[in-house]
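Got a structure for you, questions after.
Missing here is one protein chain; the remaining ones are kept as they sit in the complex.
In this document, chain identifiers A and B correspond to the written order of the chains, with residue numbering beginning at 1 in each.
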Amino acid sequence: MALVSCFSFLAAFGGCGGPQSSLPSGSGITYWRTLSGAAGDAQDTLVARFNEQHPDSKVTSEFQGSYSDLATKLLTAAAARRGPQVTQLGTFEIRQFAKSGVLVDLKPLMNGPNGLDTSGWPPTLLAAGEIDGSVYWLPFNVAVPVLYFNQDAFAAAGLPGPPETWADFFEYARKLTRLDEKGAVQMNGLALWNITWPLLSMIWSEGGELTNRDYTDITLNDPVVIRMLIDLQSLVREGAATLPDKASGGHRAAFLSGRAAMILDSQDAFSEVFTQASGFTPALANYPAGAKGKVYAPGGGGLAILASATPEQRATAWAYVRHMLSPESIAYYARESGYVAFTEESRRAAGDLLQDPRYAAIHDALPYLRADYSVNMSPAVRNAFDEAFQKILVQNADVQATLDAADARAEAAVKEELAPQ
Amino acid sequence: MASDAVIGVGRARTLANGAIYALLLFSCVLLGLPFFWMLVTSLKSPHELAAYPPSWWPESPQWGNYAEAWRSAPFGRMYVNSLAAGFAATALQVGLALLMAYAFAFIRFPARRFWLLLVLATMMIPDEMKLVPNYLTLSRLDWINTYWALIIPPAAHAFPVFGFYQQFRMVPSALFDAAKADGAGHWRILWRVVLPMSRPVLVAVTLVSFLGRWNDFLWPLIVTDTASMRTLPVGLAYLKKQAEEGASPWHLMMAAALFIVIPVVILYSILQKQFVEGITKGAIKG
Partner (left out) sequence: MLDAGRRPLARAFRRNGREWLTFLLFVGPNLALFAVFTYWPILRSFVLSFTKWNLLAPAPEWAGLANYRRLFADPTFWRVALNTFIYAVAVVAVAQACAFLLALLLNRPLRGRALLRTIAFLPHVTTTAVAALVWVIVLHPHYGPLSSLYAALGVNGPNWLESASLALFAVIAVGIWKEIGFASLFFLAGLQGLPADCYEAAALDGVRPLSRLWHITIPLMSPVIFFLLVTGFIAATKAFDSVAIMTEGGPVYPASSTYVYHLYKLGFRDFQAGLASALACIFFIVTVAITALQFRMASRWVHYGE
């Protein structure tokens, strides 16, 4: 009986296949984006603004899941020569997409009549999407490193303020660690984020390197890398640092509940930290400086135009990218989403946003950015470094030996990767 | 003497029943705990989420979480899509599987075993491997971002075929032969003889097929581009944060998860009677 009714339902329903694909006609274009919550809504608002200002062209914004969901969708659609004309793109995919000719070189457009003035951008930010002298990707949602710390714990440990150098940082982590009478850890000095991103700032500011941009010189076992990981490993071993699992985003939970005195995070945690911290006063600072001063690895994503777009669509696509990267848009996005206003003009446009000393401190990081996504952009290097990081901090493996092996593995795998397709 | 024995038996039965209840309760706690935690988490405030040790019951239940979660994605539309695509795909899957399983079990044809294995083999390729080729096919049909994409590719599935086939093989051949002798055709035998005897399994397989469609994430995500065509599990992704962004709003995610789970729990409790109606119904056999 149930089956019969199912069939009749199907028959009734079969007539309508639903809306056909939103393939744009003429100069209408589709924009695929990621990021949920406020960061997503703000993008949709910016798209709506563009459509208001450009009545003759229409951008349709479509959410496609996480960065990796989006990448899977782009890969699948590319195989069928479908997909959007503009997309948000994480840093993992830039290189492969660009090398395979899927993305449009933006350099001529940037230097053309309706160009993009990038003079007020942090020096290296533009270089991020530069491959073989062309520009395939422009940063849009820029994240910068931010250290959050528990002010009460700092006061209790007699520490005057945030650590200025990485050496201080390691020392503070030890001083902040509190044990109960049974010797169990009550508060870790540091809860580590279970991704390698914070390490990049640490390593670069101490003068270490993981790889050069064309992967001819991979140095996962650079002496600085070894030293930093030995320091981190001993923190974990002593109980001064903990490494919560990835899935629960546990480093923040540990900090928010007062079980860890410091976290190395990004500005993205800002609203979470200042609304949810329970039983203590949180504060933020820039990451410490190293032997080379301050060097900060940015995070986040950017925008790219897909080569499958028709010339007409490309014009609209470029107008749209310019709109998204206008000072007003960046300022609006920073205010709504918590990403940074990374250009000088956008900071001016943001006005009172930067009056808050906390936001001002976040934006103080901008001059020190080093937007080099080489580690991200090669699966070989990224996988090898991630696994070494985990082995060392989770399994307490020998640092030198682990990094040597990772380096050898990355070098072998990168050769395979770089072979022309 | 006799009464002693009866008392003894009665006591033993009470004891056995007690043990069974205890065992059942224990397993239900184990099976139900994560679900309970989902419920509790969905009612917590973000503040309470981070509390340590965690509370077993929300201090003050935040019913507003559900409204907030509901607003995070077009869940209303997604319900319609999930129901429409789910029912249609399940109806096709079950209908086509019934025919195929019947043919494998009762209709004479050379090398029936081979055909069955050929069908079972379709389960042995990971769905992830089918993404790109099937997307290409749908793209050629211009079915991307339509209901067809959600309904037609999953309409053929080996699981219900095998489930029905196993059940049909248990139908006594005497019954089948008798119906045949009465001049009934295959179509009639399927509806009048085989199906009535297979109702518990029919319902169970249908339910599982439906769940497969209802809970599918990757395929709907890949073949739909717009929120208007998406299903509930994809809606959940609208709430999830990524590793690069840090912790997700667990309370809202659990609230949204309940949007997905509650309808099928209701469906299950309704259908339950259909396949566990009591021993007597099963006695048709033999």
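Rule of thumb we're sticking to: a contact is a pair of C-beta atoms (placed from the backbone, for glycine too) under 8 Å apart; a residue touches a chain by one contact, two chains touch by 3 or more.
Keep in mind the model is a prediction, meaning the values are calculated, not measured.
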Residue, one of B:L15, B:L33, B:A67 or B:V80, that touches the chain absent here: B:L33
Omitted-chain contact residue, chosen from B:L43, B:M78, B:V119 or B:L150: B:V119
Touching the absent chain when the full complex is considered, from A:I29, A:V224 or A:L243: A:L243
Option touching the unshown chain, where B:A97, B:L150, B:V194 or B:M229 are the choices: B:A97
Sole contact to the chain not displayed, among A:W32, A:F63 or A:F92: A:F92
Residues of chain B in contact with the chain not shown: 17, 20-21, 23-24, 27-28, 30-35, 37-38, 41, 49-54, 56, 96-97, 99-100, 102-104, 107-110, 112, 115, 117, 119-130, 132-134, 137, 152-153, 155-156, 158-159, 161-163, 166-167, 169-170, 172-174, 186, 198, 200-201, 203-204, 207-208, 211, 214-215, 217, 233, 236, 243, 250, 253-254, 257, 260-261, 264-265, 268-269, 272, 275-283, 285-286
Residue numbers in chain A that touch the chain omitted from display: 68, 71-72, 75-76, 78-79, 92, 96-97, 100-102, 184, 194, 243-248, 250, 253-254, 257, 259, 379, 383, 386-387, 390-391, 394-395, 417, 419, 421
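Just so it is clear, only the chains that are shown with their structure count from here on.
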Whole-Å gap separating chain A and chain B, where each centre is the average of the chain's CA atoms: 37
Residues of chain B touching chain A in the complex: 46-47, 49-52, 72, 84, 87-88, 90-92, 94-95, 98, 131-132, 135-136, 139, 142-148, 202-203, 206, 218, 221-222, 225-229, 234, 237-249
Chain B contact footprint on chain A (complex, rising order): 2-3, 6-7, 9-10, 13-14, 16-22, 30, 32, 34-37, 40, 60, 62-69, 72-73, 75-77, 79-80, 82, 90, 143, 193-195, 197, 246, 248-253, 256-257, 259, 265-266, 268-269, 272, 275-276, 278, 299-300
